[in-house]
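In this view, the complex is presented without one of its protein chains, the others remaining in place.
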Amino acid sequence: MSDLGLPAAVETLRRVREDPHRLGHRGHGPDSPVEGAGHGATGPARKRIVVGYGFWIFLLSDIVMFACFFAAFAVLRGATAGGPTPRDVVELPRVGLETAALLLSSYTCGLSFAATNARSLLWTQVFLLVTGLLGLAFVGLELQEFISLAARGITPQRSAFLTGFFGLVGLHGLHVTVAGMWLATMMAQVQVKGFRREIVHRLICFNLFWHALDIVWIGIFTIVYLMGVTP
Amino acid sequence: MARRAAVGLAAAGLGGCARGVLDPVGPVGADDSAIFFDALMVMLVIVIPTILLAFWMAWRYRASNPKAEYLPNWSYSGRIEAVVWSIPILTIMFIGGIIWIGSYRLDPFKPLPSKSPPLEVQVVALDWKWLFIYPQQGIATVNQLVVPAGTPVHFSITSASVFNVFFVPRLGSMIYAMPGMVSQLNLQADRPALLFGQSAQFSGDGFSDMQFQVRSVAPAEFQAWAQAARGAGPMLDPAAYAQLMRQSQRVSPVTYGGVDPQLFQAVATQAIGPGPGPQPENPSHSGREVSTGGRR
Partner (left out) sequence: MFGKLSWSAIPLDQPIPLITSVVLILTILGVLGLVTAKGWWPYLWREWITSVDHKRIGIMYCLLGSVMLIRGFADAIMMRSQQALAINAPGYLPPEHYNQIFSAHGTIMIFFAAMPLVIGLMNFVTPLQLGVRDVAFPTLNSVSFWLTASGALLVNVSLFIGEFARTGWLPYPPLSEATYSPGVGVDYYLWAVQISGVGTLMTGINFVTTVLKMRCPGMTYLRMPMFCWTVLAASLLIVAVFPILTATLAMLSLDRYFGFHYFTNTAGGNPMMFVNLIWAWGHPEVYILVLPAFGIFSEIFSTFSGKPLFGYRSMVAATLFICIVAMMVWLHHFFTMGAGAAVNTAFGISTSIIAVGTGVKIYNWIFTMYGGRVRFSVPMLWSLGFIFTFVIGGMTGVLLAVPPADFLVHNSMFLVAHFHNVIVGGVVFGLFAGIDYWFPKAFGFRLHEGWGKAAFWFALVGFWVTFAPLYILGLQGMTRRLQHVNIEEWRPLLDLSLVGVGILIVGAVCQVVMLVVSILRRDELRDVTGDPWDGRSLEWATPSPAPFFNFAVMPNVQGEEAYWDIKLRAVESQQLSPEPRYEPIEMPVNSPVGFYTAFFATVTGFALIWQIWWLAGLGLAAAFAGFVVFAWRDVHEFHVPAEEVARVDRARRSAREALLERLGQQGAAT
């Protein structure tokens, strides 16, 4: 990042001003095309833009996958086969806690990237750790929920509605778990390798992923849980 | 008129044995195939000149033809663009009209106009045979469908195992038989005939023999047949149905002299569970479980 030998913050500011969305969007404006933004006039984009762009595309595809599970849930929501209904499944206090943990983790995740931009190893690590712990709390609460439901005989094998429920919520939980493994790897990498160019790129991608999971969770919280208890 | 000629031509092309969808014996099949040929004719009017134009263009402008002028930079003409966009658009607008009108007019769920009340037939697709229940007559058959000629038949169709498609080519429209759902189909045979019906959706090892005989007979004959069948032969009681649900292939036609009037409803709502699937005869065949399903 600081290839030019400038202090990181100055460099960061300069880049934010130059490219507020970090995707080289300025090239679309009336100004002359930005070098390295990947627009036709100036040749291939810089690595950072290519990586970020590719990861955004991946996120879109991941959202499509979630959309399928959302759709399946919506289709199967009424198919309770005489078993538990959405109302029997939802325990709002615990889910509220889960949501709080995840939303807070998104905030700390953002803080960690601010620290990365300031090239502060300590604060990057601290905030990544907090993010990871909050993610762990989320997954732990979700597991607790699943186990207590199973204890009441509420399992995905019981009815199609429960299949849709466990499939959607479980898929998100799996994503958070995998993201947690990624986070742990990233922390180790940052510690060992410092803020190399490709490490920072990966941190950008990780941030995007974590926030995307948050957005998906908002959808789950609303559609599965809140709409599950409203008549 | 052109259409009649085309139908005749195509029928002749089938080697005189046109017993398929081009030789319908009922109004639904006749309308379906009329639409088929209308759409085909509309498109052939475009497609044949297009193919000829392609060949002519390639031949006319072959590199070895000194008479054809060479226009190395010619790559745009607003007029031609307008034409090449409008030809397909106009064709598709026309076809779109056919689609719109045809879909509504030939909706399989729509009752057929007729003076006589329709005959009700409930169809259950089983592994691998067809069960036909005549609720008005209180009888049921397997792999054999008898219908009165000139009378509309209203089919309610479901499946007690996997997907199948109920299809009598010469009567017209086909429709899926799906577990937990009831699809409806209205067909009519105009004259007495011996037809064949089959499943048009692959349903497993016994699929190829999932065929049934369709006998369209004079109404009086139908009444006689139904009355003779009633009370005679085996009854389709729960035990018989449970036996029938098991996988079997090449089932010969059977007529049941009595049937539970609620049976179809129970199957369609899955109050009676679906068929059991293959029962491996050799449990050691791990990973390659084959159900002989009475094939031997």
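By letter and in written order, the chains are A and B; residue numbering begins at 1 in each of them.
As a convention for this text, a contact is a pair of C-beta atoms (placed from the backbone, for glycine too) under 8 Å apart; a residue touches a chain by one contact, two chains touch by 3 or more.
Predicted model, so just to flag it, every value in this text is computed and none were measured.
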item: Omitted-chain contact residue, chosen from A:89, A:115, A:141 or A:160; value: A:160
item: Omitted-chain contact residue, chosen from B:137, B:161 or B:248; value: B:161
item: Subunit B residues touching the omitted chain (full complex); value: 10, 13-15, 17-22, 29, 31-33, 35-36, 39-40, 43-44, 47, 50-51, 53-55, 57-58, 61-63, 68-77, 80-81, 83-85, 87-89, 91-92, 95-96, 98-100, 102-110, 127, 159, 161-163, 165, 167, 169-170, 172-176, 178-181, 183-184, 196, 198-209, 211, 270, 273-274, 276-278, 280, 284-290, 295
item: Contact set of subunit A toward the excluded chain (per top definition); value: 38-45, 49-50, 53-54, 57-58, 60-62, 64-65, 68-69, 71-72, 75-76, 79-81, 83, 156-164, 166-167, 181, 185, 189, 192-193, 196, 198, 202
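One rule holds in what follows: only the chains that are shown with their structure count from here on.
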item: Subunit A and subunit B: spacing of chain centres that average the CA atoms, whole Å; value: 49
